[in-house]
Every structure is written in structure tokens, then in C-alpha cells.
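One chain of protein is taken out of this complex; the other chains stay put.
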Amino acid sequence: MTEEVVESKQDGSKKWEPKIIAFLCNWCSYAGADLAGVSRIQYPPNIRIVRVPCSGRINAYFIIKSLTDGWDGVLISGCHPGDCHYISGNLVARRRFAILKELLEFFGIEPGRVNFMWASAAEGERFAVLVRKATEIVKKLGPNTKFEKKW
Amino acid sequence: MPNPYIPILTKVKSMVSENNVNDIKTFELEFVNNEEYKAFDYIPGQFAEISIIGKGECPIGIASSPTEEGTIKFTIKKMGTVTSAFHNCEIGDTIGIRGPLGNGWPMEELKGKNIVVIGGGFAFSTLRSLILYVLDEKHRKDYGDITVIYGNRNSGELLYRDILEEWEKRDDIKIVLTIDSEEESWTRKVGYVAAVVKEVAPSSENAVAVVCGPPIMIKTAQNELGKLNWKDEQILNSLEMRMKCGIGKCGRCNIGDKFVCIDGPVFSLAELKTMPKEH
Amino acid sequence: MGLETENKDIETNLREVAKGLLKDKKVDVIIGYMEGTLPMLSQPIIIDSEEDVDKLIWNNLCYVNLAKYLVPRVPKFVDSEKGNLKVGVVSKGCVGRALIHLASENKIKLDEIKIIGIPCNGVVNRQRIEMEIGEKEILEVSVSGNNVIVKGKDFEKEFPFDEYMNDLCKTCKIRKPPLVSKSPDLCVGECEEYSNIVDDFSDIAEFEALTPEEKWNQITEELSVCTRCYACREACPMCYCNLCFVDQNKPVWFGKTTDLPDVFVYHLIRAMHMAGRCVACGACSLVCPMGIDLNKINRKLEKIVKERFDFTSGLDPDVLPPMVDFKMEDAQEFMLEED
Partner (left out) sequence: MDEKIFAKKDIGKLLEELVPEYKFYSPTKIKGNIAFKEITDVKEIELDYLNSKVPPKDVLFPQKEIIFEYRYEGKDVIIEERKDLEDKILIFGVRPCDAYSFKLLEDFFASGDFQDDIFLKKRENATIIGLGCNSPRQSCFCTSVGGHPFQKESTDVFLSDLGDTYLVEAISEKGENLLKKLSWLADAKKADIEKSKELAKQAEESITTKFDFDLVTKVLDENFEHPVWQEISESCIGCSSCTFLCPTCTCFDVLDENDEYNNRGRRIRIWDTCQSCLYTLETSGHNPRPAKIQRCRNRIMHKFSYYPSNYDCLGCVGCGRCITACPVNNELRLIIDKILEIQEKNGEKVSA
């Protein structure tokens, strides 16, 4: 993936910025992101949002494919446990995420590359805070180069 | 000899949707380099490996006849990854072709004979090429009577409608169109191809039947021909098989010790009967 | 322990039991193991007549997981008239577990099979021995006392069985097929359900303590020789998908080449699919023509599933596998939280 290099306004130096793909569930987190926007709560512009019907829709393929495609980080957000629009989608997903998170770490992928969070439609502030946190984590890890193919 | 894996580059000149469902399109391709077009010397029934570079490659029968100058045509149904990519093409997109590949219809051997063309569904593309070739004024005198039996599921699936209309107006070719079940405003035949073959009862005398279509149609039509005293040697088929290279190297299109890509795709029924039933 | 004598007893009993089952028409066919043509191998065999029972063997080289032949059933297990035949499956612990787990996924019906349980004390890690022998031909393998004796043209080497056992067998607690009350299966020899091995996953602790970089290096080195022949997938009783994710082409999820990222991703996702399903038979590693060791990954999965969901696969056909189940109170310490 082409690296995102952002020119700093203060001193003109060029700095690497991570690109993060965010899968947000339609009912809570996507609305939460919306709320953050409407409420003019600032959060880092590093995330690119993909709206999915439910966090239960998120397959491990999506996450790993994102990493192989060169995204520096993956962020997944769904409704809080118990609040799922489809009753238990996020609970099934949570088990999947738990396994994936541990496996990725076991396979030597930095644990911070893939982050999971819950954010409801009313939590614009929380959404912004956690996105900021995830961005910081990924920024510290640096560019994702492990899946690059030789050309 | 040039590397046979390198495609010749062409551009999409036009795209025509062929059926009501809009999942079959005919692509007209124009060669980037005219020299390469001149070297692209093919006969009806041959195929080419065409690719959208970056999406992949697939073998498709050439639908145009060598008598149509300037471009070549492919009729493609939207099925898998590559064919879907074709349907997303725009005019001017680059298409790679490798070919012509395989042995086409035996045009030399057919000379002086009556030809019965039996086609079903979208497999009609190489038959279109054959008929156009035979009807061309340069070649028409070389061949005997031509009968075309062409069946489809419904009238909306009928390919090449304008050209069929033209043919119907001519008196040196007999066109029999049929659809599986009755429809309003359909004035031609109704019924499966095999039944129509029985009804038309083409004579096997000094004739060759060219059969192309879905497996079940091929089988039933061949049975009917058999009943009409056609010999296995007189019945020609064009086979389809999964292919990657089209030049006999990638291995997968073998039926027994024959490769469909280089020994076929045209086989007579007599030949097929000596081969394993792995097609 | 005297492996050889113990095995001989089992073998004799097994043949008797098999004969009885076939004679009384309790089963139509039996799938078991027979002598291989190479010293380090055994061969699966399907028998349907009493005369053939003497071909059945049991030793520490019987490592193929026979459950593989039931999902989908091989043609010999289906009769054109009677439909599914009753199959007796010679089952060591992990084969039994695989059958039971497959039953919990509704892939087989336990009343259509008969588990012929066998106490197993582990299979030989043939790849490790082959690699240690190196470029010499092994002509004969025998087991004596606690040693695997490997003989060749001009060498003879002993390997302590405890150490050269397949890694998953070392920590295996379920050495005989778990007996499910619903289907009265039988066991050759005594059948206690668990042996008292304490399993604290210490075997992977060392690896887990490494930094991501070190883990990455070790795993990628291990996987670098993978030829993508998918023997691991084909030998795994749990891999029964009609179309594997690597073969899907609409869309193409992951590359099919032997480039490192593609190989890595294949093994990562395959592991993901094994969570809560792996029955620790070790077939994937033992069949690998390149000798790739996947056991560590399988152990990690076992650990995650045990610790998080307190689940061990293949014990009870009526318990939902963890990945299709959930609890409100599942741990979620890995989720991002505000500080």
C-alpha cells in the first residue's frame, strides 16, 4: 500500500501516518461515529470506515485480508454486549475476536494491529476517544510490512 | 517462435447485449496492432484464451467468422470471475487474446456436403461463425444444403437475432428456431431440440451434423440422429473443459490421452465413443 | 512400559472383537489399520469379511485419523440399496473424539457407526525420527521397552519413545475414545475415560513468552518450506468443507502461491477454523511431506478454548462447539476501553 505521508503544518517535516480500516456495525458504532461527527468531536482522520450490518458479520477473512492488503491497522466496533440489534451477533463475534486476537499474537503479528471495541449510538465521545487510542497504538507499531510481497 | 503465453493486445470496440436477462454480451475486439490481426488466422470453431489482464484468463470460442473483416467477436456469458469482469468492461478497455487455439470445424472436409447445424442456448457462438463462413459468397458454392436447428429456453435467450432474421430471408439456408415452452407472439416451433430434430428429420445422405449445446441436449439430439440412420462419424461435437493454457501444457483438459485444447475441441461422436467418459 | 507386549495383546483382542462384530452382523464393515509397506507407516484398511480380520494391526505407527473416511463417507461405506452401512471404526482416543465432535456438528450419526475403542499410548513422531536419521534409509522399525529402534543398512539407533512421541500425544489426556452413554460402544482392553496427566500447557509457554518479532521469525521459518499441497487439510478429520476458503475464487480471498504471506495466511486461517474443533490427533503434522510441525498451533488453540470457554472437543456429542455458542459473561479483556 502506498504510505500515507502527511506534511506537518508546524515545521513542514514529513511524517508517516497509519491507515486504519474500521468495520463498524450499522446499528451502534456507525451511528456513534455519526454522532461524534455531528457533535464536532474530533478524532484522527486515519480511519476509513466500512459499514457492516452487525459485528457478527465480520469474518476473520475481512481482518486478515485487510492486513495482507497493506492496511496498517484494523479496528472493529460493535454494539455493547446485550445491545445487539440481532440479539446475539456481537456475542458470537466476541468469541471469534478473542480467538483471532490470541492467534494473531501467537503467529507473531503485533497484538496492537487489530483492535476491537464496543461503542453505542449514544457514545460519540467514547467512539472518538477509542479511535484516538487505537490510532496511537498502531502509530507506535509503525507501518505494516509483514505481508508485503516481493515485486 | 514467440512465447505462447504472451497475449496479443486488443481493445473493446463494441459490446452488444444478446439476451433479455442481459447476462450474455458479444464483444467486438479490435487489435491494437494491425499486423497481429493479419497474423491471427483462424477458422470457425477455434477458440482463444482471452483475458482481462489482472483478472485472469478463460477459453472462449470465437463467434465471428474469418469472413468478417477487421475485428473478432466473442460472445460471453457472465459466469465466473473473468467473465464477470468482461461484463464490467468499457469501450476501449484492453483485452489480451492468445490464439487461435484448437482445431476448428473441419471446413475442408465439409466441402461438398450438406451441413446440419444443431445448436442449443449460448453454445451457438462458434456455430454462428460456421454459418457465416459457409454463407459467405466466396464459400457458399463449396457446400451443399444448410439446415440450422437452434433451440433456446425462451425467446429472450435467442442470440444474434438480427443476423438470424437476415438468414431467414435467404433461400439458401433453412432456419428452424424453437423454444422450450409456448410463448405469446412466438410463431416458430416449440419443443426441445431433439424433438425438433425428429420432426425435421434431416437426411444423413452426404451430410454432416454439427452439434453444440448443453450436455443433455447434445445427448438427446445425437440419439435422434442415430435413429435417423446417421453414423457416428457424421456427427461433430465441440467439447468444453476447464483449461488454463490452451496449448496442451497445463494438463487439466485431458480426456484419456487426448487434450481438448490441442486435439479438440471438435471431436466426432465416433471419436468420443473411443474416449473415456471424463468430459 | 512394555509397549510391544501391550500392543500385541490389544492386537489379538482387536481381531477377536472385530471378528465377533462382523459375525454377529453388528457392523457391516470395519475400518482399521494394517501393516504398511514402509517401516514407518501403517495403512488404513476397510474389511467386510471375517477372514480379513487378521490383517488388522495396532501399533504406535497408526497415525491416520480414520474419522476422515466417514465425512464424507467413502464409497465402500454406502450400499446402493441399504444406504449408509454400519461402520466399525477402530478408534484410538483422538479418532473417537473426532467422531464425537463430528456428531456434534451433525456430520455423522453416532448410531450409524460403532466405535471400537483402543487404548493408545501415543504415536511415533515419524518426521522427527526421519529428520534425525537424516540421509539414510530406514529399513526396519521396532519398539522394545520404552525405545523405538530404527535400523538401516549400516546403522541402528534407539529413540526414547517418551521423547519421540508425537508432541500432541505427550499431553493427551484422552487416550481412549470417550464413551458416550447414548451409544453403547465398546473398548478393547480396559476403558477409563481420563488418565491423570496434568496439562498446564507448559510445552508452549516458552514460545508464548517470545516477542512478536521472534514468534514471527520462528513461525515463518517453519512455514517457509510449505508447498501448499494441502495434505494437512486433506488428512484433517475436521476439514470437510466442499470448498475451502483458499480455493474460493468469488472473491479470491487469499493468494495461492508459496510466497510467505500467502502460506502464512493459509495456516493462520486454517488454525482459526480449528478453534474448538481440533481433536489433537496430530495428523496434519504427521502427513506433511515437508515435515512442517503444526502441533504448537494446535496446542495453542486447545489452550485458548480450554481457558476461555472451558471446552475440550470431542467429549460429548450434545454440547455445542464453542464457536457456535456464546455466553453473556465471556471474557472480553482484549477489548479497547477508555483509560
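Letters A, B and C mark the chains in the order given here, with residues in each chain numbered from 1 onward.
The rule is short, and it goes like this: a contact is a pair of C-beta atoms (placed from the backbone, for glycine too) under 8 Å apart; a residue touches a chain by one contact, two chains touch by 3 or more.
Not measured: the values here are computed from a predicted model.
Only one of B:Val21, B:Ala39 or B:Met79 touches the absent chain when the whole complex is considered: B:Met79. Which of C:Gln43, C:Asn84 or C:Asn146 touches the hidden chain is settled by the complete complex: it is C:Gln43. Residues of chain B in contact with the chain left out of this view: 1-7, 9, 11, 51, 53-57, 79-80, 83, 90, 92-94, 96, 215, 240-242, 244-245, 247-252, 254-257, 262, 276, 278-279. Within the complete assembly, residues 36-38, 41-46, 64, 68-69, 74-76, 131, 134-137, 139, 153, 221-222, 224-225, 227-231, 234-235, 243, 247, 255-259, 286-287, 289-291 of chain C touch the chain that is not shown.
Going forward, only the chains that are shown with their structure count from here on.
Chain centroids computed from C-alpha atoms place C closest to the centre of all protein C-alpha atoms shown. Taking the mean of the C-alpha atoms as each chain's centre, chain A and chain B sit 51 Å apart. Every residue of chain A that touches chain C in the complex is listed here, in rising order: 60-61, 64-65, 68, 81-82, 88, 91-92, 94-111, 115-118, 126, 129-130, 133-134, 146-150. By the touch criterion given at the top, residues 80-81, 84 of chain B touch chain C in their complex. Remark: chain C residues 249-250, 252 touch chain B in the complex.
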